[in-house]
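A single protein chain has been removed from this complex, and every other one stays in its place.
First chain written, first letter: the chains are A and B, and each begins at residue 1.
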Amino acid sequence: MSESFKPADPARRGALKTLAGAAAGAASLPLWARYAGAQSAEPIRIGFQMHATGIGAAYGRWYDRTTRAATSLINEAGGINGRPVEIVTEDDGTDPKRGAEVVEKFANQHNCDVGYGTLFSHVVMGSAPRAGELKMPYFVVSEGHHVASGALNRWTVQPGICDVKSQVLAMAPFVSQTLGKKVTMIFPDYAFGHDHRDFFSEAMAANGGEVIAKLAIPPTETSFTKYFPKIPRETEVIYHVMVGPAVLTFVKEMGEFFGPSRPEIFGFIDSLEAVDLSSPGLEFLEGTYFWEGMPRYAQPDQTPYDAHYRAAVGVDETGASVNDPKDVSTYAHMFGCWETLYVIKAGMEAAGYQGPADRQKLIEAVEAMTDMPHSNEHPQGAKRFNGKTHQVFGPQYISKLEGGRLDVIHTASLEETFYPDEVDYTARSF
Amino acid sequence: MDFGPYLLLASLEGAVTAAVLALMAAGLSLVFGVMRVVNVAHGEFYMLGAVLAWVVASAVGGGPVLGFVAALVVAPLLVGALAAAADVTVLKRLDYDPERTIVATIGLLYILQQLTLMGYGPEARPVAPPFNARLALPWVEWGDAGPQLYWPWGLSITSYKLFVIGAAVAVLAGLWLFMTRTRVGLVMRATQLDGEMAQAFGIPVERVYAGVFGLGAALAALAGVLIVPIQQAHYLMGGEALLLSFIVVIIGGLGSLAGTVIAAVLIGMSDGIISVFFSPTLAKIIATLLVAFVLVFRPRGLMGKAAR
Partner (left out) sequence: MTGRGREIALHGGLVALLAVLAFVLPAYHHGNVARVMVLAVYAMGYNLAFGYTGLLSLGHAMFFAAGMYGMGLPAYHLGLGAGLSFVAGLAAAAGLALAVGVLALRTAGVAFMIVTLMFSQAAYLTILLFGTYTRGDEGLVLTRASRVLAGVDLSDPMARYVAALGLFAVALFFTLWLVRQPEGRVLVAIRENEERAELLGYNVFRHKLAAIVLSGTMSGAAGAAYGLLFGYVGASFAEVQYSIFPLLWVLLGGAGTVIGPFLGTLFMFYLIDLSADITSAYMLIAGLALVLLTLFAPQGLGGEIRRRWAGWLP
């Protein structure tokens, strides 16, 4: 608990520390020389839209830690274009209205170069129109399909995390071939849940399977047992993707409902991000399968990139904070922050970015990106960016929960996550 | 699942919801009935009860039973004391003006949420139940050879959920005895009927108010402790609970403890049972409208007396 007694938003302090670090760095010769070599030693300011309060706060905390870790590494290595990076954090309360206000604050008050870091899709949808009107590059880390669906604008990109559509498409072959053909889906009655429902139903049909029941749970629900009898008896696989603080209850009650005889269960780890898998009530999940954006537990064949990333963020082998084993990270999502920051860096370097006047060049430079090799900058895996849809694609992992830990048993390749373009943002005006 | 067993299962789940709701709403009803103020922060007292249950259970150690029992004692006491302090320092100075109390308790809600977020964090954390056996339930079916018992797929409840129902009934019975059979209860009811008259008769109204506010909060906290092994402690859990218990109090009829309990059962059960017939979100809409229409056609609530 010592960790959590710090202010809820250590980012602001982090930003100060980053600045202080930059100042200290400026005193030592090599860094000083590098910054002085740039046309301006003014920091590059990245506005970080953080879910510090509201329903997304558990994610926001780890998005913040990842952001700070990547930023301090980038600064140690000389910053971007010879300038230090400063993170300007604003809490959006996980609310679309406040999100839009925060974007305005970044652009007009803090003079940020770019906005970055939003997770919840309704906040992205509420904020992106303002980012477009203010002509500020807006890098979201949301896994929503909003960017690639064409609903947003030329200024909004998602280069660090795959969208829900490609995640879901890549899962269907495994589910139908390994677990069973008849699937019941349980998901929140949110747009995000509907995306799962629609894309997965389609993909299962294409893989010779069938979704036989779809249970959309209202978002404020806190007790679930009453819905489980709607699961058809012939169900072979349950597919669950729940979000919010009630997910533990959901899993626990599902276990109590089925007792000893359960079907196969496949879930998105979103249901249990930031949750300790040894929590009471989760014993039931032993032997079930999970999608993971990035494996929470260090795997036997761990890459040096994962080790580097894990150590920098301060996450141990089991995916918990090195300071507190009960403080479990949102490991399957937060890599997106790390990778997005490195994309911003690469984009600014390619565009020769000097200041807000070069924002358009930055977007064009990002649109020109294609392959991103598996590396310290992209620890989750090798990726491909689609400049037309502003969306990145990458490998997906399926893990089995055994002996209280998640071990990867299947990796869906990059190609399995592709789908036809739905938009060409490069044809739209700035 | 067959219709009969499904209905039984949904009713049992509804009963658990109703039990927790009744406890929480009884606290709110007391505050509302005696002091005539809307306490927007009531849900936060419920949340604090759940969060403190986690804190106490983690600090005590020595198995889930000991931790849970300690939480059951400590959390309501602490929360009750906190609420009484808030009453003396803030609400009293507002003269219990209904509108100003709303703003002040919204302020209190912000403060409590932010402090919990800073001290406890944004995660949902579980507390291990003291016992939690899964009890499969039988169902009767008339076959060729007369009635037959069988165990339908999925029809079960846990021993802890049964305990929650029992505990709520016991606490509510205790509360009723306290209000009707003790001197303090009598004083509270006198204050409820006419505060000025009570004061004239030498009843220390200020102390009664602080006591009522504390007792109401303690009941909410108790509900929080009871629910936390089923749900989890989370800093935003108070909002939904506040709305539901507020609804229960008004549907039941102001100041009627019996009405509050009946309304809690009605709302908890209808939420469970309606979910049998419709898709989940539609069921929620129908249940919500149904309850609203109870009030539209019976504006004083189920057991409400004529307005004074």
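Operating definition for what follows: a residue touches a chain if its C-beta (ideal position, glycine included) is under 8 Å from a C-beta of that chain, and two chains touch if they have at least 3 such contacts.
Here the structure is a predicted model, which is why all the values come from computation and not from measurement.
Interface note for the absent chain: among B:G107, B:G166 or B:P204, the touching residue is B:G107.
Listed for chain B, the residues touching the missing chain in the whole complex are 32, 38, 40, 90, 93-94, 97, 99-104, 106-111, 113-115, 117-118, 239, 243, 246-247, 250-251, 254, 281-282, 284-285, 288-289, 291-293, 295-297, 299-301, 307. Contact between chain A and the absent chain runs through residues 7-12, 52-53, 90-91, 95-97, 100-101, 104-105, 107-109, 121-122, 125-126, 128-130, 133, 144, 146, 151-152, 189-192, 194, 218-219.
Here, only the chains that are shown with their structure count from here on.
Mean C-alpha position of chain A lies 37 Å from that of chain B.
Looking at the complex, you find that chain A touches chain B at residues 1, 4-8, 53-55, 57-58, 60-61, 189, 215-218, 220-223, 225-229, 233, 245-249, 252, 256-259, 261, 274-275, 279-281, 327-328. Of all the residues in chain B, the ones that touch chain A in their complex are 1, 5-6, 9-10, 13-14, 16-17, 64, 113-114, 117-129, 134, 136, 153-154, 156, 158, 229-232, 234-237, 240, 272, 275-276, 279-281, 284.
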